[in-house]
Structures are given as C-alpha cells and as structure tokens.
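In this view, the complex is presented without one of its protein chains, the others remaining in place.
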Amino acid sequence: MDIGFIGLGNMGRGMAANLVEAGHRVTVYNRSPDKADALPEQGATRADTVSDACRGEVVITMLADDAAVDDVVFGERGVLASLASGAVHVSSSTISVALSQRLAVAHADAGQQYVAAPVFGRPEAASAAKLFVVAAGAPDALARLTPLFDAIGQRTFVVSEKPDAANLVKLSGNFLIASVIESLGEAVALVGKAGVDPLHYVDILTSTLFSAPAYQTYGGLIARGEFEPAGFAATLGLKDVRLVLAAAEDMQVPLPVASLLRDRFLALLADGRGHQDWSAIATLAGRDAGSDHSA
Amino acid sequence: MDIGFIGLGNMGRGMAANLVEAGHRVTVYNRSPDKADALPEQGATRADTVSDACRGEVVITMLADDAAVDDVVFGERGVLASLASGAVHVSSSTISVALSQRLAVAHADAGQQYVAAPVFGRPEAASAAKLFVVAAGAPDALARLTPLFDAIGQRTFVVSEKPDAANLVKLSGNFLIASVIESLGEAVALVGKAGVDPLHYVDILTSTLFSAPAYQTYGGLIARGEFEPAGFAATLGLKDVRLVLAAAEDMQVPLPVASLLRDRFLALLADGRGHQDWSAIATLAGRDAGSDHSA
Amino acid sequence: MDIGFIGLGNMGRGMAANLVEAGHRVTVYNRSPDKADALPEQGATRADTVSDACRGEVVITMLADDAAVDDVVFGERGVLASLASGAVHVSSSTISVALSQRLAVAHADAGQQYVAAPVFGRPEAASAAKLFVVAAGAPDALARLTPLFDAIGQRTFVVSEKPDAANLVKLSGNFLIASVIESLGEAVALVGKAGVDPLHYVDILTSTLFSAPAYQTYGGLIARGEFEPAGFAATLGLKDVRLVLAAAEDMQVPLPVASLLRDRFLALLADGRGHQDWSAIATLAGRDAGSDHSA
Partner (left out) sequence: MDIGFIGLGNMGRGMAANLVEAGHRVTVYNRSPDKADALPEQGATRADTVSDACRGEVVITMLADDAAVDDVVFGERGVLASLASGAVHVSSSTISVALSQRLAVAHADAGQQYVAAPVFGRPEAASAAKLFVVAAGAPDALARLTPLFDAIGQRTFVVSEKPDAANLVKLSGNFLIASVIESLGEAVALVGKAGVDPLHYVDILTSTLFSAPAYQTYGGLIARGEFEPAGFAATLGLKDVRLVLAAAEDMQVPLPVASLLRDRFLALLADGRGHQDWSAIATLAGRDAGSDHSA
C-alpha cells in the first residue's frame, strides 16, 4: 500500500519502520527535518512537505498533541487540503475527543475517510511491532487498514464506528494509570510511615494481586523515588487528565478520581516539579502525611 | 509441631487441612461446632473449647473480624488465659491495626509471643496451599513458624518486627483493590456513555496494561453488572475501608481516595445494596452520569 | 460624562438608568433591540450599533458571557475598533480571567484604557444603585470612573492595577456561594435524615453563626426544595465554576472544593436538571443518603 507517515518521534519512527518492513511503500515527513533522516535508509521515501506525504491511499499521523495535529491537518497545504478523495487519514496521536470530532467532520466534508487509531505501548513496543491498536471508524475503512495495524501492533481492538470513541478509550487508559499512581502513593505513604520498606511493599503487591505492567513500572519508580529523567512528564500527565475531564464534561460524566488527579498534578507543578515523571504525584500523599520519603 | 487452629470458615478450613497434610498435629476449634466436623476425618483433633486448642506451641486464629478475635482471645478461658508461656499466637485474620497492637501488648505481658500473619488469596488458594502470607513479629518467632507458613502458602513476605505492620499491609491491599473498582467504575461510566461496550473495554484493559487479577476479577463483574451473590459484601468492604482510615488517622496520614471510597460505600448502603458485592460501588459513577448500565 | 452602555439585561438596565439619573449622557445599545426600548424614555439615547455607543469617553459592557463580550468587543465595528484613543472600556460582565487578559492587551495595543469592574448584587440591587463594585485597572482610569461607580453602587472595592484580578475576585465569590450551597446540602441531608425539619434547621443557622445573605437566600431554597424557576440556572453555575477552575489551573492552584462542585453540577445536568436553580446541587447529598427530601 502507498502510505504517508507524519511524525517521526520515539513512537512514530518504530511504527513507520515496521510498515516498511511489512512491504508497504512509505513516504515519511517530520516537521523538524533531522528526525526523518534515519528512515530513508530503511527503505522509506522522505517527503519535504506535508502535502508530499499525502499522495497515497493512507496517511498516518503520530504527533505530540492537539496543536501539532491541528497544524498539520488544517494548516495551508495540510492533510485536509492534500489528501485525495476516498483516501484515509489514520490519526494515532493521543488527542482530545473534541479535535477528533472536528477531524471526522472536516474529512467527511472533504470526501475523505477518517479513522482514529491511538496505540497503547511504549517506544520499545513500537519498535518491536508489539503495540496495541485501539481503532474506531467506518467498517470498510477499518477493513482496508487491517494489514497496516497488523504491521505495527500485536493486536487491534475495534471499539466503535465513531472515531472519537477510540481517542476516549486511549485517554481513559491514561486516567487509569494515573489512578494507579495516586492510590499507590497513598498506600506507600501509609505503610511507609509504619516502617514498611516501600520497595519490599511494592514487591508484595506486584507478586500477588497487582502483577500488571502499570503497577510494576510505576510501583518501582515510586518506591525508589526515581522521578528524573521523566519517562512521561507531569505536564503531559496533567494535559491528558485535562483532556479526559474535558471529554467527560461534554458528556456530563463526573469523575471524582480524575478531579483529584487534576488537583494533584497542579500541586506538583506549583511545587516546580512539572518536568518530573508523572508518577511524582505519588509523593504528595507522603508530603501530606509529614513524611515525603522521595525527597 | 503441635498446633491449635481456631476458625474453620472458608479460609481456615483449607489452611488447617494443609497443616495436617504437612505432618503437623493440629487441634481445631470452631465457635459454631458443626464447621469443625469435616476436619477430624482428615487427621485433625477436635477441641471442644478454645482452651483445648491452646495446649501446643502455636495457636493460629483465622476469624471474621475484630469482635470475633477479641472474644476468642480476651474472653474467659480464651487464648490469652490458656496459652503456655513462650508459645506463639499467630493471628491470620484481617483485623484492625489497633486490635493487633492490643494483642501484642497483652501477649507480651503474659510472657507469650505474638505474630501477625494475614494472608492474600481466596478460599481456593487456601485449599491449594497457594496463599501469600504477610508476616510480622519477632525474628525468632517467625523463624520457628517458617514451616507452617510454607505449609499454607506459596510465599511468605516478612514486613516488620512490629506485628501490626502486617495487618496494615493487608488492609492497604484491600484499599488498593477498592481503588481499582472505583477507577474502573468511572472509566466504564465514561466510555460506556460514549457507546463503547463495557465487556469489550475491560477486555482491552486486561489484555494490555492491566493484566492483573484485581482488574480481571472486578472488571468482569463491573462490565456484566453482576453483583449478586456477593463474593465479598459491600458491608465488609466498608468495614475494611473504615479500618484503613482508622489506622491512617492514628498515624496522621490523609488518604483522599480512601475517603472517596468510604463515601461511595455509604451511598451504596444507603441505597439498600450493602449485601451486593463490594464492586457494586462502581455503578455509582454511572448513576452520577445519568446512565447506570448495571441496572 | 458621555457614556456608552452595552447590554440591557436585568442587571444592565438598572445600572444604565442610575447613570442617567446621576446626570450623565448615556447612549445605550442592546443586541436584541427590543430591550433598549425602555431606557430612552428615561433620558438615555438609543444607539443602533455598537460603534454608535462607543463615541464617548467611556463605554461600559454588561453582557451574559465570554462569547457575548468577545463578539461585541472584537467583532467588526466593535468596541475595539470604535473607541477613541484614551477612552475607557469598563467591563462589568462576569467573564473569564483569560478573556479579561486578552481585553487588557488588545485595548493597550489600541491606545485605549481598560478597566474590569464586575459587580456583586442581584437585579434589585442594580435598580436601587446598591451594587458592590469590584474594580481593577490603572489608577488614573479608576479615578476618572469614581463618579460612575458611585452612581451604580453603594461601595467600590479597588483590588489591583491588573484588571483581571477583579474578574477573579468576582468568580471566587460565586465559588464561595456554591460552596455554601454544597455544605448546606450535606448538613441538611444529615440532620434531615435524623428527623430535624430542614426549614427549622436553616432558621437556626441563619439566626446564629450564618446570618448572611448567602445562607438566607440559598438555605431557604434548599429547605423548601424550591428550585424552579431558577434565579440562577445550574448551567450558569457550572460555567462559573469552570471559569474559576480554568483561572486556577493557569495559576497552578488546586481547589478541591471547586473540583467537587464541578462534579456535582455535572451530575445535576446528567440528571436533566440543568435548568433548575444552581442551589439544586444541594439535593445530591440527600440522594446519596438515600433520602432526597426535595423531590
């Protein structure tokens, strides 16, 4: 298939490479041109403009945030202006539900197809084609995209015909991870103040009821008080909680744990720690208990 | 070893049987005598009084709550009055930190040893000797008990020399499970209102970041709205959250998620649903969103 | 003074009339023209366009929300385009801190002055010139405006040289009122379930420690369960809480009570009650207690 791929960050690079590997003709574009350098040697063609990356049947965008997607899609000679009628825009970025809704309307008006396909997984999973793809859109478009999803991930979940439902599922996953961080922070503050070693405690949890990646990854960071350098910065954590709350507000869904998380992230930023890993909100329960074991 | 075992409920029965199996001489006692009937055939001796179960080197109690433990230990001709000097009381019940502290003082005053060894695991794990034992107490007492813990569980975690630390760890585990239930309830309320199928959603979560027993067990119950009969009743969930909050208050540790959980359990009980499984608090987020998908 | 007055709703009408009464030459404009009909008989001149209302030294805007102010100020031939250099725009609307900041920059760039002067008080107070004016802006501009503030209010509080500080104070006042509503709702749910008559209870409160208008007004509505017609609709309450939270987020200030209020308003809207008075959120505590006495 002729595929454009826009956004060659830590995630996008691995995804694009796996599409090449699977035999597709991939034209890559990155806004800062140096990041696109590596791919061509691997068999991808380099585009100098967004427009040049939109000449195939499919263009995939994997960008940092709403602003970047907005710019690349709605900008002059952007995706919307460049994509052929009937071609598909696959948005894999973690973006707001509201932007995904705007994209759906705009592409439909332009006679193009639009699918949301955000992914779960870290950069290593992207390189290893082990992502989980959460996809939503028109069934025929999704059917055409199956080989692409298979090339980048280990499993694809189709959640709805409405693209923005996939974005909501992705955002809800980040909300659930942040919930784990907060509750672990409270539990560690409690048992830590009673003299139980946090590392040993997390080992108990992850050996028994909580043997899941989210607990292993973040439990370790919290127990070791290891928040720099950030795997995912607190400022980004706040952004995602804000997106969840915004989507929930539009749908009139109160989320008290998400409200608490938002307050925690704000307190962390107010303390000058927005650059730390988002799991650093776990230290606030310790601070409130008079014993910040992470400091 | 000569062991007394008090409390032959769903959990205690399996634990006592495994001690017999491992070659120990086990004398069993249950407050309602019928439950003790099964064990003797399996090689245990039946005691008619608490006192008769306290003649060995070790007595293990596995009872429902603080009141039952208080009664059996401090009552006339109870454990405290009956246990030999130097013998050990192993308390495996899920009890309050405060009661565990009282037990430690009382046994020390009586020249007896006291170890807290609550367990993680359901009745099937108790039968299969697959429990996780969280133990705390004097190192010499714990050393003597190693073969017993090995007989009932797959792994023992020693968390402190202070017995009540083990009770706190156990209670914190239940707090973390309840936190999972609440955050899943909010996430399901959100994506469910957007039309995503809750069962499919929980499948995504447990296939990816949340592949842990707590998410599998409770995610399924929540997605299916299957709260009766209760595996663990909401009234007991409230009790455990109350015990966590009480221990945290004594140690001056604020736990905002636990405070929210307490409010959720109260709302569930006020709605006449205290008999349902504790995972039914997950429906309250749906109710607040105007769409209780469990009803 | 030559004054333009834009926005003749329940509040603006009384304010404009009092400016006429005080001897000023007032030119009034309202977007839906029928509302402007009453004023001319009282001595004001009617303008057919925003621009016509901007020919004097001062133009006051008293509009419903951000969108209305944005439209009137930034629209074609709007306040920004029409106001003379050195003239003052006095914004009395309850708007976001962010919009107030944009107005400050835009007017400064245009060589105009900008003062924020939101008011506390209901329509009756506006008619009776009994408003409280919360003003912020450049001291020389505020000095020129003193006679105008005296004409519409009983007292003026100058809070800052930065105009948006006055908007923040106004929004915080609405946050405090909503906090009163929530805590009264919880207290009434509690004593009501114990059989104490809510009306009698509110009488006790307002006769003793809480003899303030906020408690008298809302305590009465809550005790009587009298939420329609709305004095101030729940949808507007949510809007103001959202504006407070947005301003607080920009300044990295967590507000847990405001977060709770946001969740309450969302639950009320999800229940189809957004048209009720904002004090109806008080019923949610009663619903959670299994005894909504307002229904």
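Going in written order, the chains are labelled A, B and C, and every chain counts its residues from 1.
Keep in mind that, in the parts below, contacts are C-beta pairs under 8 Å (C-beta built on N, C-alpha and C of every residue); 3 or more make two chains touch, one makes a residue touch a chain.
Bear in mind that the values here come from a model prediction, so they are computed numbers and not experimental data.
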Worksheet item: Among B:89, B:262 or B:287, which residue is in contact with the omitted chain in the full complex?
Response: B:262
Worksheet, complete the sentence: Sole touch to the unshown chain from C:182, C:240 or C:271: residue C:182
Response to the item:
Per the whole complex, from C:116, C:168 or C:269 the residue touching the absent chain is C:168
Fill in: Hidden partner interface residues of chain C, rising order
120-121, 132, 134, 155, 157, 159-160, 162, 164-165, 168-169, 172-173, 175-177, 179-180, 182-184, 186-187, 189-191, 193-197, 200-201, 203-205, 207-215, 244, 247-248, 251-258, 260, 285, 288-290
Worksheet entry | Contact set of chain A toward the excluded chain (per top definition) | 263, 266-267, 270-272, 288-291
Worksheet item: What is the set of chain B residues that contact the non-displayed chain in the whole complex?
Response: 242, 248-249, 252-256, 259-260, 262-264, 266-267, 269-270
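The definition used in the following text is that only the chains that are shown with their structure count from here on.
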Fill in: Most widely separated chain from chain C, with each centre as the mean of CA atoms
B
Response to the item:
Distance in whole angstrom between the CA centres of chain A and chain C is 39
Worksheet item: So what's the Cα centroid distance for chain B and chain C, whole Å?
Response: 54
Worksheet, complete the sentence: chain A to chain B, mean C-alpha position gap in Å, rounds to 37
Discussion item. Give the residues of chain A touching no fewer than two other chains, as numbers and ranges.
Written reply: 248, 252-256, 260
